[in-house]
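Please read through the structure below; I'll follow up with questions.
Every protein chain but one is kept in place in this view of the complex.
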Amino acid sequence: MRVPTLLGRLFSTLPGRAESDTRKAEALCRALLSERGEAAGTARAREALDAYESLNDAGRARLFDALARNFAPDPERVAKTAEAYRRDPSASNQIRLQAAVEAPRQELFRRLNMAPGGTAVLVAMRQQLLAGLPQHPEWAAFDADLAHLLRSWFNRGFLVLERIDWRTSAIVLEKLIRYEAVHEIKGWPDLHRRLEADRRCFAFFHPALPDEPLIFIEVALTTSMTCRVQPLLDVTAPISDPRKARCAMFYSITNCLEGLRGISFGNFLIKQVAEELRRELPQLRTFATLSPIPGLRRWLRGQKVAGLERLERPGWQPARKPDSLEALLMPLCADYLLHAKRSDEPLDPVARFHLGNGARLERINWLGDTSPSAIESSAGIMANYVYRLADVEHNHELFVNEHRVIASREVERLARERPTEQPAAAEAKA
Amino acid sequence: MRVPTLLGRLFSTLPGRAESDTRKAEALCRALLSERGEAAGTARAREALDAYESLNDAGRARLFDALARNFAPDPERVAKTAEAYRRDPSASNQIRLQAAVEAPRQELFRRLNMAPGGTAVLVAMRQQLLAGLPQHPEWAAFDADLAHLLRSWFNRGFLVLERIDWRTSAIVLEKLIRYEAVHEIKGWPDLHRRLEADRRCFAFFHPALPDEPLIFIEVALTTSMTCRVQPLLDVTAPISDPRKARCAMFYSITNCLEGLRGISFGNFLIKQVAEELRRELPQLRTFATLSPIPGLRRWLRGQKVAGLERLERPGWQPARKPDSLEALLMPLCADYLLHAKRSDEPLDPVARFHLGNGARLERINWLGDTSPSAIESSAGIMANYVYRLADVEHNHELFVNEHRVIASREVERLARERPTEQPAAAEAKA
Amino acid sequence: MRVPTLLGRLFSTLPGRAESDTRKAEALCRALLSERGEAAGTARAREALDAYESLNDAGRARLFDALARNFAPDPERVAKTAEAYRRDPSASNQIRLQAAVEAPRQELFRRLNMAPGGTAVLVAMRQQLLAGLPQHPEWAAFDADLAHLLRSWFNRGFLVLERIDWRTSAIVLEKLIRYEAVHEIKGWPDLHRRLEADRRCFAFFHPALPDEPLIFIEVALTTSMTCRVQPLLDVTAPISDPRKARCAMFYSITNCLEGLRGISFGNFLIKQVAEELRRELPQLRTFATLSPIPGLRRWLRGQKVAGLERLERPGWQPARKPDSLEALLMPLCADYLLHAKRSDEPLDPVARFHLGNGARLERINWLGDTSPSAIESSAGIMANYVYRLADVEHNHELFVNEHRVIASREVERLARERPTEQPAAAEAKA
Partner (left out) sequence: MRVPTLLGRLFSTLPGRAESDTRKAEALCRALLSERGEAAGTARAREALDAYESLNDAGRARLFDALARNFAPDPERVAKTAEAYRRDPSASNQIRLQAAVEAPRQELFRRLNMAPGGTAVLVAMRQQLLAGLPQHPEWAAFDADLAHLLRSWFNRGFLVLERIDWRTSAIVLEKLIRYEAVHEIKGWPDLHRRLEADRRCFAFFHPALPDEPLIFIEVALTTSMTCRVQPLLDVTAPISDPRKARCAMFYSITNCLEGLRGISFGNFLIKQVAEELRRELPQLRTFATLSPIPGLRRWLRGQKVAGLERLERPGWQPARKPDSLEALLMPLCADYLLHAKRSDEPLDPVARFHLGNGARLERINWLGDTSPSAIESSAGIMANYVYRLADVEHNHELFVNEHRVIASREVERLARERPTEQPAAAEAKA
């Protein structure tokens, strides 16, 4: 079965004929929902999906309004069944309560999903819903309902890990180029280099979206833990022998479908990929990332430390010592990763992700990524997080229960070297 | 990915070491649930599944008790959030309400499902749960929670229709032999005959259970609407040319997994198979069933009609006229199918299924099935239901809204010929 | 692409209308051959194949006569080009010579092969040809031409090794049941047992015959070298854990297609299967056969040794000592395997095959196979041949160049214990 691509459907160019089209789409949704059982087969579901897809953005927004307003649980019925359950938490009272509390749009989504290609439309619908959510906070419960269903349907148990290589179909490969979010893939030759014998790429797929990678990870097989990303991205780099590799460097991980935001696959992916690699290449010793530190410079701007103002000069570039800021920035970066927090968790989102997965912060690397965007966000510094499968569960528990950041002695030592903040007065004097 | 067979797991023969094993399984379930996010990967889920599977029947029953009792929604929290929602049905109040109302075991099931083979274990778990439900009505909400999730996961949109033939793997084919519920398959040669060039067989599969047909249907390609099933079941019958067929006779449809009881696939299957066949063999004119009438004789026993007592004599067999009961039974059968009801729906379960799908009762056939069990349940009479795809939706609506049984004039005429019931006194006189 | 089964085509039941049908078939063969290049596409080839297949056995025999007589190389042209080549072995003279020497039927076979299903018909044609060859020695060159082509087409490089298990299609599995030539497979349950977790089965396939195993081998995974075959054939035997196995016992190997007689696949199969197994189960230590000794009793009948006459008594059965012939027969059997020859090679065909492959005769086993046919042919004794991959090439060279039978000391010792032959006079006295 082949499923139309999501993206083509997202932003319809057909003009919706004003409100009548939206009313028609809503009516089809109601008809689908009122249909007893699955009796009409999947034809009705397809009609409703078609009506939705033929709406323009404004029409869809109106439909979302209607679904948010009119397909919610009935408050009185909720209150009545809840009170009955409170008095007698029997099985039948629980069943009645749950029926009252489930929003009717949940059943609507399930019926829409029955049509061929339905899953793809629902994922795309959520993408559009999320795009409008900031302007429409009243859609939040609608979004919660859809997210709840998608989270259940995209359960890890239903996902299939597939290796991506040069034998993969072009329809999938072009999506890697399109979606890659960490280190841009600059066309087919760049992609080809990333799929050579000294690289690995894996993705999760869902059976209902066979041409859509949900998340993918790029791995370089190297002899030692890599500290700089530019050599990995060099299309002309010689291809090394994977049997001589000792390290698997995870240098890029990308979530593909915005419509699945908040449903996390990354932790599963990293761990299963590590197991696959260990099976294929038993000589591998280290599984580590080469990761960006996206929040570093924003945080630095809040630090009152002499010398940091040089960073903000136009055209500043990191360089090798002695004429560089390395000695100043590296301790600050270590401090940032170890101690900057947002309600008990690391402030840096990438640190939060890997440390939450049970990885350990192993090293930070000056001149790790010298691309303009990396200099802009992290002064070009990158981090290595190491996944030791035997430790991740324990690390994770320390992280969750004691809010501890597991890091190497080297990083901890670095952090202790950071300069203390200067009082505002001192700054004024300068 | 290969999944262990369900059946092998169902009834563990390992002795559970009393209650401690159950307590261990429950503790693993709690640990899995308390784990924040998906951090531990799928290892914990696999442990919990293993603990469950190593329990014997008594141990599982104890675990079901615990899951029914301890993993239900908290009544006070339910009442509080419901009241908040009643006062202000805002998005955030709805989200809080739904979080409170969902039983924690739902999340437990979702996490168990993450492990390889998890879906199969959950389906088998429900089979065992259903087996014990009559003795344990307190498990009803637990069952409702599990059924709710399975219904969502086995949504039509995720099922794959596959043709079954002699090129299908033995692991699937042996399941047809095992599961066939309408006309027993007597070994491999019988199965082979049912998969020859003049037959078709289709099944729905779920990607997480690749070797498990969920439901399958057997079709004979014939020149006219078949009235007797024995020729279809004859292993030595000559194979006819499918290109000369005009009718597709659906002569057997079987739901395979008891653990999915109540989740109906049959309607979808019949309609998609009719479409597939029309595509493959455009010359087909009629799509009809040759169906049992399982409730006829039970109903006849309640009819006060002279002559019916002959049916109950030991060794009674239907035969050709004049020495038979045909003239008496056929009108009664028509009356049964058209007018015997159970709260507005046909009393006969097979009639209820096909008429509810929008089929039309076309004909009833004396000597349709002369096997002992068919004589026992339906006096050997069978029914043909016709699926005209253009009519099924309209028929279905008449059936649902007006409780009408759509039938041919011939059957309606037959039903009018049935003898009236005799008052008890008259009977006494005879 | 699906190919009709070979067997169904072999013995046509349609009556050939006498000689005219044969003449028509021959004319179609000539037309196909005269066609310039491949211009008519494959339609002509299909017509010729159909004409051949619609002939009955007598018609085919007449066609074979015609092909043997009329499609051979022209002797005068052969002589002329050969003489030219003798005088000047230039490239152009060689090319002209080879064109003259190739029988035109070779090109005919190649063109017949172009039609869908052509390969299957040619293989079946050779089966029928071989069946008639003893009565028609004049077909020998025709057979040599066809065999030459089939040997080239079924080159090892084009064969695909596939594992056969319970997930294999029924269309292939039923052929194992049909073809098995060593230890009869008694129906589907017997086959299923041979495909359980402690067994392996592999076959070679050719891409043009996707449903036809060419040769298959059955392997039992055991803890030590097996000496008796009946436990392996026991359908009810418990299934052991393959991870605990130390030996792979090859207990049956069957060539499937009579039409490929003389084209040997067995040696390749055994060696590749050994490599596959070593990869899958690195703990395996021994790769050995449990093999019949089909020629033993025929050879024994020529030995003049006292006591052997007891073997010929009706109802003789091998048994355990002391009341058995074990002490007499085992040394004789060792002697037979080591020393009975047919022009430098072992007389026993199974010994010839395995020793020629480079295996070593390791052990002979009293009561190895107690089935009536095994008692009839080998007095129930079986042999173990061991394949040590590191040794097979060296063993093979000794076998080929020095006609040596590589055997264990135990078997060599046994052979030295055989009784000497008695002169005829002594026998007469007895």
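For clarity, chains are labelled A, B and C in written order, and residue numbers in each chain start from 1.
By our rule, a residue touches a chain if its C-beta (ideal position, glycine included) is under 8 Å from a C-beta of that chain, and two chains touch if they have at least 3 such contacts.
What you see is a predicted model, and the numbers here were worked out from it, not measured in a lab.
**Student:** When the whole complex is taken into account, which chains on show are touched by the absent chain?
**Tutor:** A, C
**Student:** If you put the missing chain back, which residues of chain A would it touch?
**Tutor:** 2, 166-171, 173, 187-188, 192, 211
**Student:** For chain C, which residues lie in contact with the unshown chain of the complex?
**Tutor:** 1, 36-43, 68, 72-73, 75-76, 78-79, 81-83, 85-86, 89-92, 94-95, 97-98, 101-103, 110, 113-116, 118-119, 137-142, 144, 148-149, 152-153, 155-158, 160, 207-208, 264, 267-268, 271-272, 356-358, 392-393, 396, 400
The rule is short, and it goes like this: only the chains that are shown with their structure count from here on.
**Student:** By the document's touch definition, which label belongs to this structure's chain graph: line, ring, star, complete, or other?
**Tutor:** line
**Student:** Centre to centre, using CA atoms, which chain is the farthest one from chain B?
**Tutor:** Comparing chain centres, C lies farthest from chain B.
**Student:** So chain A and chain B: same face meeting same face, with over half the numbers shared, or different?
**Tutor:** Chain A and chain B contact each other through largely matching residue numbers.
**Student:** Taking each chain's centre as its mean C-alpha position, how far apart are chain A and chain C in Å?
**Tutor:** About 59 Å separates the centre of chain A from that of chain C.
**Student:** So, what's the distance in Å between the C-alpha centres of chain C and chain B?
**Tutor:** 50
**Student:** Which residue numbers or ranges of chain B touch two or more of the other chains?
**Tutor:** Counting only residues that touch two or more other chains, chain B contributes none.
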